[in-house]
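Of the protein chains in this complex, one is absent; all others appear in place.
Which chain is which? They are A, B and C, in the order written, and residues in each are numbered from 1.
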Amino acid sequence: MNELRNGIHRLGLRIYFEDTDAGGIVYHANYLRYAERARSEALRTLGAPHAEMIATHHRMFVVRRANIDYERPARLDDWLVVTTRVLAIGAAQVTLDQTIWRDDVALVRIDLGLACIDAVSQRAARLPAPMRAALERMRVGGIADGPGAVEGT
Amino acid sequence: MNELRNGIHRLGLRIYFEDTDAGGIVYHANYLRYAERARSEALRTLGAPHAEMIATHHRMFVVRRANIDYERPARLDDWLVVTTRVLAIGAAQVTLDQTIWRDDVALVRIDLGLACIDAVSQRAARLPAPMRAALERMRVGGIADGPGAVEGT
Amino acid sequence: MNELRNGIHRLGLRIYFEDTDAGGIVYHANYLRYAERARSEALRTLGAPHAEMIATHHRMFVVRRANIDYERPARLDDWLVVTTRVLAIGAAQVTLDQTIWRDDVALVRIDLGLACIDAVSQRAARLPAPMRAALERMRVGGIADGPGAVEGT
Partner (left out) sequence: MNELRNGIHRLGLRIYFEDTDAGGIVYHANYLRYAERARSEALRTLGAPHAEMIATHHRMFVVRRANIDYERPARLDDWLVVTTRVLAIGAAQVTLDQTIWRDDVALVRIDLGLACIDAVSQRAARLPAPMRAALERMRVGGIADGPGAVEGT
């Protein structure tokens, strides 16, 4: 599953041994990896993959802030879905809601702030217009009340 | 792509920022992760996922030996395919050939030895008959001369 | 550097290729790893390592919440220091301030909430008295205004 519908991007992923720790659950830092995979796929789906963003626009995203709530653990062999929604778009930053689900249960919720920077100077830089337009398509107002949710609208 | 055909399992995967290092290429240890993902999916495809192997048969696989040849580097945004073939099946061990491809180019080749162990005592233990039968299906004699290769046979 | 002084634990660590990504900086999820290393070493310094906590008290810590501010990036070969302070201790939870420094510059600040759980049932469980006493020693009121800071008090 890797799709954009009603302003919500969904990426499915499997949990392997590499994702888990000796506590028998997914190591807590790894959810940030899944969120990053989902952002990468969302941008690709929107026609704006990293490589092009760097090559054409000389811009990159960096994470400025992440507020993570761990509600329930994921385990080996689980199939998870990451939903990604754009909450706000500024001149040089983007705020996202990314939630990681198993079936209809939210396991981890991430409120994430990205900054757009110049790939060379590493300084804050305005979002290129095509990037902004792409991201706007993920801000239709969908509400992620479940990983496969929200028909209609 | 996650399929078993002609005795060869193929798993497709994307390269994200988490996979790369400051050299601009995939960090060399991570190919072992992709190989392990591929083995997990191959077992699942064969109807013998880890969780069941542990719960029903009280057996696990551990890696005993890995000989890795790094021929070419993978990079951010690459789409790779891991092919997995069973070379030999012993009483308590399995030898695999796992190759990681980008298009028709082999990037990394791994010759891997697994041991079957008892999940509690952690000692070498015979392969359960259903596991052995499943693995035999990956030993049809297919030759991985490319990631999407081998029609017919 | 791995020491507890004036209620602040400090752990030094080096940045290797494994820590970085193709952007040339430390991959953002990895700071949670460094924070976890620091907590592990702090507990060991306090005489309460994970293994004993599990074996003797049948308790584990899990991360319930992490609020991360990324202020400046770390890079290959950097020597970083993680400071850990206990902000609050509840019946079954602990709140920590963990900051990652390069020289006197704060790179990443993490406000972290841990829950104490029963190692078997995985349910919330009271902090064992020796654990609580140990953690109290990290709550002397020290202020981490720098990685090597705060003589006296």
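As a convention for this text, contacts are C-beta pairs under 8 Å (C-beta built on N, C-alpha and C of every residue); 3 or more make two chains touch, one makes a residue touch a chain.
The model shown is predicted, which means the values in this text are computed figures rather than measured ones.
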item	value
Contact residue for the chain not shown (choose from A:Ala35, A:Leu76 or A:Leu127)	A:Leu76
Residue, one of B:Met60, B:Cys116 or B:Met131, that touches the chain absent here	B:Met60
Touch list for subunit A against the chain that is not drawn	17-18, 20-25, 27, 29, 75-76
Contacts of subunit B with the absent chain, listed as residue ranges	23, 25, 28-30, 32-33, 36, 60, 62-70, 73, 122
Touching residues on subunit C - with respect to the absent chain	14, 16-18, 33, 36-37, 40-41, 44, 49-51, 76-77
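Just so we're on the same page, only the chains that are shown with their structure count from here on.
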item	value
Fitted rotation between subunit B and its twin subunit C in degrees, CA, nearest 5	180
Gap in Å, rounded to a whole number, between the CA centres of subunit C and subunit A	26
Distance between chain centroids, defined by C-alpha means - subunit B, subunit C (Å)	36
Contacts with two or more other chains, residues of subunit B listed in rising order	17-18, 76
